[in-house]
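All protein chains but one are shown at their positions in the complex.
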Amino acid sequence: MRNYLSLNDIDDLSSWVEEARKLKQNPTSHKNLGEGKTLCLLFFNNSLRTRLSTQKAALNLGMEVIVMNFGNEGWALEYGEGTVMDQGTSEHIKEAAQVVSQYCDIIAIRAFAGLKDKEKDEAEEVLIGFKKYALVPVVNMESSVGHPLQALADAITLAEQHTKKNPKIVLSWAPHPKALPHAVANSFVGMMRLQDAEFVITHPKGYELNPAITEGLTIECDQKKACENADFIYVKNWSSYSDYGKVLHQDSDWMMTKEKLGDAKFMHCLPVRRNVVVEDAVLDGGQSLVIAQANNRTFAAQVVLKKLLE
Amino acid sequence: MRNYLSLNDIDDLSSWVEEARKLKQNPTSHKNLGEGKTLCLLFFNNSLRTRLSTQKAALNLGMEVIVMNFGNEGWALEYGEGTVMDQGTSEHIKEAAQVVSQYCDIIAIRAFAGLKDKEKDEAEEVLIGFKKYALVPVVNMESSVGHPLQALADAITLAEQHTKKNPKIVLSWAPHPKALPHAVANSFVGMMRLQDAEFVITHPKGYELNPAITEGLTIECDQKKACENADFIYVKNWSSYSDYGKVLHQDSDWMMTKEKLGDAKFMHCLPVRRNVVVEDAVLDGGQSLVIAQANNRTFAAQVVLKKLLE
Partner (left out) sequence: MRNYLSLNDIDDLSSWVEEARKLKQNPTSHKNLGEGKTLCLLFFNNSLRTRLSTQKAALNLGMEVIVMNFGNEGWALEYGEGTVMDQGTSEHIKEAAQVVSQYCDIIAIRAFAGLKDKEKDEAEEVLIGFKKYALVPVVNMESSVGHPLQALADAITLAEQHTKKNPKIVLSWAPHPKALPHAVANSFVGMMRLQDAEFVITHPKGYELNPAITEGLTIECDQKKACENADFIYVKNWSSYSDYGKVLHQDSDWMMTKEKLGDAKFMHCLPVRRNVVVEDAVLDGGQSLVIAQANNRTFAAQVVLKKLLE
């Protein structure tokens, strides 16, 4: 494996999940693997779980970690070809990516969708820019299109539940006051394609995800119907894709409740707005897996770093 | 010991001070104790001494350290019960504290008083929120009410002076252009209650500390009289407690001078505004202990971390 940019870089999800679960049993079992190696984390956006869990994963493997908030601490990057750089950008991705590569062994990058320009976001210019010019492996810590470390952690969490062979898993849109990216939903859908499951996506009309991503999947716009007899309900807000980056409405009827949840387990990537996305009773009840999901972020990152080091 | 939230978590101050002084003689004597353990420092406010000395203490114990400026790098936290989170806050303390706990072995937190809402400040919502929901020990790196690592460093500094059995120690208010919290003064007073000393507090009328904290202690509003024959004078500004968070006046007559200091040793937690809080002649003279106090911050933190690791 050269990079971890998307779920396409996973050759065999179930063996990765198994390996991550082994690492969880004994997190420092490969402490020598990372000795003398450095991971550089570049954040273009805020982060709590990703920031801490990826560092922890690297430390578990014996790596050194250098963290940089690129936006505040570095220089504004240019991605265009042939640009006359007489405006706001001070450094081109060509130089930046090559330069950073010389100071570390793996580069991990977080750069969210701007939600203004669909074409620009879909090009994943920051992630792909680094991938194109970096001399070392690149890890996606959430790009404008996907969040494959989250999806891998979610797969680990599902596996830990030892459910029946073909569980019913629902991805449900939920209301949110701000426009949020599609990355988590996109990667969850992608991960579902690598699992045996009865998978249903539910959202209000107008909140369809990129049709290229959901092609051939079941979409049910009646949330209650979609959630019936579910084993897992993964809740997440995203902004409109067709009316790109817009909040069309914040229909509070779509908030996840204990009633709608039924006997299903509740999943969310966090951070989550209580009583907007999901009611307190769900998060504080025994069916919520959100803390376990966050914990598995460490072992998702660790299995990725381990494979890149090997 | 489960946490280090306030001086109440110290079972025997003199033995802690003794242990800290031993660590100072040989800072890396317990380098194996922290092996494979991670300390996570969460800053909601600026810091110089606390930031560096707490990291140094952890490194001396062989721990890994992850530092996060929560305010800028993470998500705005919600502390209320049952809040409908459709406003500025993105993540609830319930999730944040549990999640962070899974990536480290000890969490240390700095979150100053806002000085707008006494009740909110006194509830120490950030520190107590983390304590309530965290799954690992929590250390107070200055909360809205106290700064027990500073007070412990001050106790170490006093002990190093080998003074007479019952020294006269004065806590004197000093002028300052900005409204400052009460935390350092509160913890110094609390620490004085654990020492044999003739302790006097002096401040202008209107600058009384929380009466619950100073109950039964000597308060003398004539600064010169209070300082007479003092062995140590600890100087600190704080804003009004009764007219909460207000700067009532900046009476420069209260600045500490060489003349008022007499033969006493001068103490201050730093940062200090020269020629406002204290004149140059004091800080540059031989009676100032401020640099030694700052140095002892490392060993105060180290003894706390050591006890939490054990």
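Here are some notes:
So that you can tell them apart, the chains are marked A and B in the order they are listed, and the count of residues begins at 1 in each.
In this section, contacts are C-beta pairs under 8 Å (C-beta built on N, C-alpha and C of every residue); 3 or more make two chains touch, one makes a residue touch a chain.
Bear in mind the structure is a predicted one, so any value in this text is a computation, not a measurement.
From the options B:R21, B:K56 or B:K258, the residue with contact to the unseen chain in the full assembly is B:K56. Against the chain not shown here, subunit A presents residues 36, 38, 40, 64, 66, 68, 70, 72-75, 78, 82-87, 89-92, 94-96, 98-100, 102-104. Counting the whole complex, the residues of subunit B in touch with the unshown chain are 28, 43, 46-49, 51-53, 55-56, 59, 69, 72, 177, 250, 270-276, 280, 283-284, 290-291, 294-295, 298.
Everything that follows uses one rule, which is that only the chains that are shown with their structure count from here on.
When the CA atoms of subunit A are superposed on subunit B, the rotation angle comes to 120 degrees (nearest 5).
Mean C-alpha position of subunit A lies 39 Å from that of subunit B.
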